[in-house]
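Every protein chain of the complex appears in place save one, which is left out.
Read from first to last, the chains carry the letters A, B and C; within each, the first residue is number 1.
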Amino acid sequence: MLRIAVIGAGRIGHVHAKTIAAHPQAELTLVCDPIGTAAEDLAALHGARACKEAEEVFADPEVDAVVVGSPTPLHIPHLLAAAKAGKAVLCEKPIALDMKDVEAARAELDAVTTPVMFGFNRRFDPSFAAVRAAVADGRIGELEQLTIISRDPAAPPVEYIKVSGGIFRDMTIHDFDMARFFLGDIVEVHAVGQNLDEGIKAAGDFDAAVVTLKAASGAVATIINNRHCASGYDQRLEASGRDGALFAENIRATTVRLSNAEVTDAQEPYLDFFLERYADAYRLELSAFIEAVEAGTTPPTSIDDAIKALRLAEAATASAKSGQPVLLD
Amino acid sequence: MLRIAVIGAGRIGHVHAKTIAAHPQAELTLVCDPIGTAAEDLAALHGARACKEAEEVFADPEVDAVVVGSPTPLHIPHLLAAAKAGKAVLCEKPIALDMKDVEAARAELDAVTTPVMFGFNRRFDPSFAAVRAAVADGRIGELEQLTIISRDPAAPPVEYIKVSGGIFRDMTIHDFDMARFFLGDIVEVHAVGQNLDEGIKAAGDFDAAVVTLKAASGAVATIINNRHCASGYDQRLEASGRDGALFAENIRATTVRLSNAEVTDAQEPYLDFFLERYADAYRLELSAFIEAVEAGTTPPTSIDDAIKALRLAEAATASAKSGQPVLLD
Amino acid sequence: MLRIAVIGAGRIGHVHAKTIAAHPQAELTLVCDPIGTAAEDLAALHGARACKEAEEVFADPEVDAVVVGSPTPLHIPHLLAAAKAGKAVLCEKPIALDMKDVEAARAELDAVTTPVMFGFNRRFDPSFAAVRAAVADGRIGELEQLTIISRDPAAPPVEYIKVSGGIFRDMTIHDFDMARFFLGDIVEVHAVGQNLDEGIKAAGDFDAAVVTLKAASGAVATIINNRHCASGYDQRLEASGRDGALFAENIRATTVRLSNAEVTDAQEPYLDFFLERYADAYRLELSAFIEAVEAGTTPPTSIDDAIKALRLAEAATASAKSGQPVLLD
Partner (left out) sequence: MLRIAVIGAGRIGHVHAKTIAAHPQAELTLVCDPIGTAAEDLAALHGARACKEAEEVFADPEVDAVVVGSPTPLHIPHLLAAAKAGKAVLCEKPIALDMKDVEAARAELDAVTTPVMFGFNRRFDPSFAAVRAAVADGRIGELEQLTIISRDPAAPPVEYIKVSGGIFRDMTIHDFDMARFFLGDIVEVHAVGQNLDEGIKAAGDFDAAVVTLKAASGAVATIINNRHCASGYDQRLEASGRDGALFAENIRATTVRLSNAEVTDAQEPYLDFFLERYADAYRLELSAFIEAVEAGTTPPTSIDDAIKALRLAEAATASAKSGQPVLLD
């Protein structure tokens, strides 16, 4: 049983707390949030203890591992402190909003030996993982074109947008990691930002975007993002290769189809958002983390993945603003 | 160019006339209907001649072949007269409403040598034919269970129902032929009739039914019929075998799917009715007829098929009325 | 927290033990099986205690409720003993193989007041339940025809078949309950049995069947069963009504589709068998049981449901043997 603390009792903290509490090899020991009642409420839900200061987590001898789900600017401080305290760490994305903060952290992190993993949960989604495995298996020959459709059901509040680092760091970051998961190193980024919502535009951000990524291999990935989708959380992927193609389709709560005088074989709206859509992925991500910690092996996602996804986000931000493609080395 | 006359300028006559007119190897020469204006209007549509008396068709030296689309009681007289006049004949289903009429006809028909084919158009539907070919090819191993869903968009007028011979002779007849097409000889029939519509009940007929057919091979076919379907003409089939299953799904006019806040990937209603749904089948049926006539080969459907389908219809009628299964020899 | 014991450490016992252990409102306290090691192994998996004698379960003050997953002939004795001991009971299907055993039990059961529920898990399947709710909601108008396709991935060993009570009591029992769930009282049963497998035939049972059920309402249900399906556990349902139709489709582990030179949009095989296919249903069934126990309300399935499903199984058995339909009152 791995005894795990969760830092941050917000939306993502709730996901992790619930996932840990239900996991047969894990135990939720401690929930930490500066808003004490938030920590207490979440802890109470799962029979765990609560605290307000992150330092209490790092000092707690009954904590083996820490899930960092605090606001993005605190990711690096919490990650480093936990690692230095000898805790295994699973850190949420994005690692930071600014690359130079990350570079500094990297040096420090190189000095610690506890396992540190980064929360690119979609790599653990059963459908995406199956497509990836089938591609690796040669089922569609050489991969030529990857298309990722990723649309949120509704935009977050403008207040959130303002501190989010922008759509590419906040939302596309997952798609960048997915592109790397399939295609490896990316050498060129071109992004087109769209302003469909006036409020988000006023906040200086885009609310939709199309990003083209050229991989070192010659393959190209296209990411189509929108902060809004009428049918729910639209998460699809298509890997097209020399000998075939693989598709990961949207998920619905049931397999029910309806036919009447207007529509036939109509399915339900997609699952609402990431909590529902990626419930399995969060669970399998946690399993991979626990397994790595217990076996002493390298976790499947590293700070390198976090850095490279952030670098793509920075490049896309620059490209969408300048209109010019950005070359990476 | 096969010069073809159509007897009967009703709904099915229109289908055949149009199919013949558009066929590269056929020419519509003559349309015959006792209601002279009906014949003239249909003939005019396709640049053909018109007449009121069937005898004119049989005597016309410019007619090589006759499509019999007259009311069911006239099928046998027209069929025999045409065949005796040396015309090739394509006769609509059902051959008759009463088996003893057919038995008499059979003896006379044995004496003629012109090709005579019966209009089981669904055998020529590209999807059903492809399933049949794949089954024959061993793609799903030994066929064990066949399920036929066949629902009309809306019931015909009660006046039609009254002279139709009942749902099994009028509607299920096609499904009986389809069952024989896949399973060969049927040894037992059990039918449950449903009365969902009061008017049709008052006319002494069922408007929905479930029929179970046991084949000599041990396979079982289930036919599910309804005179009404909200989404259009519901025509599906599923062949389940030892090593797999094959499905022929409904057809829509386009491949469009719609997603919004209520439905996702919703398709259009099914094609409206047999004219649209089986347009290809009528065309391919005509091709098979022309090919047999021109090559002097046996047409793909025979009076035997017509008789055996009718026998199943009679058995189902008896079963639905008595509640008992009917054994065939 | 409801403290639950499981009697029977076989396949279904494993399902329930796992479901209970993972349920936030339940605790697995005790596992009972005459084969002591089976009980111990299963108990150890979930940190519960083990025993060999059912009497220990009934006498245990730390057991609030009992899940009866023993062999069918023991269902009634275990059910009654548990209920008389004041335990809430969730009993697996079929309640018994013989109706007179059930009638005797019913009288005794009427005298107890603890909640007793019967394991018709498919009522809790999210897709079937959603179809049922939509029908009840009037989404497709009056229900006219229900079609249930239910095929197991592979037949059980002939030794199991011999004591199973036959396909209708052992396998179709679930489909009978599903038909009742949608259509209410059934007035006529007609069954056709198939012998596709020689070994099962030698054991005096059918391995495939088609059953037609006439409901008091005039609606008809068709059940198509097979002990074998090449693609996995084939569990589908289609409810066709006056204004539309609803379909519950098969489930796969992922949403992945594959296209290559031979196939397009090919999905994975269906989930393997009931453990996987109905994992959610078992969980939701348990939730419904716990909720009824804790709220003191009537559980959603009763001995009446168990009896009526068994009566349909008996009628189908008789019909398949005699070839005649069986009327129910």
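Criterion: contacts are C-beta pairs under 8 Å (C-beta built on N, C-alpha and C of every residue); 3 or more make two chains touch, one makes a residue touch a chain.
These numbers come from a predicted model, not from an experiment.
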item	value
Given B:D185, B:D243, B:D272 or B:D304, the one touching the chain that is not displayed	B:D243
Among C:M1, C:I35, C:A136 or C:V263, residue touching the chain not depicted	C:V263
Hidden-chain contact residue, picked from the options A:E27, A:E144 or A:E294	A:E144
Option touching the unshown chain, where A:P94, A:G165 or A:G244 are the choices	A:G244
Residue numbers in chain A that touch the chain omitted from display	140-142, 144-145, 147, 149, 151, 188, 190, 192, 194-196, 208, 210, 212, 214, 218-220, 222, 224, 226, 228-231, 234, 240-245, 323-325
Touch list for chain B against the chain that is not drawn	22, 24, 126-127, 130-131, 134, 139-140, 243-251, 253-261, 265
Chain C residues that touch the omitted chain in the full complex	230-232, 250, 252, 258-270
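In the analysis below, only the chains that are shown with their structure count from here on.
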item	value
Chain nearest the global centroid, as defined over all protein CA atoms shown	C
Most distant chain from chain A, judged by the mean position of its C-alpha atoms	B
CA centroid of chain A to CA centroid of chain B, Å	57
Of all residues in chain B, the ones touching two or more other chains	230-231
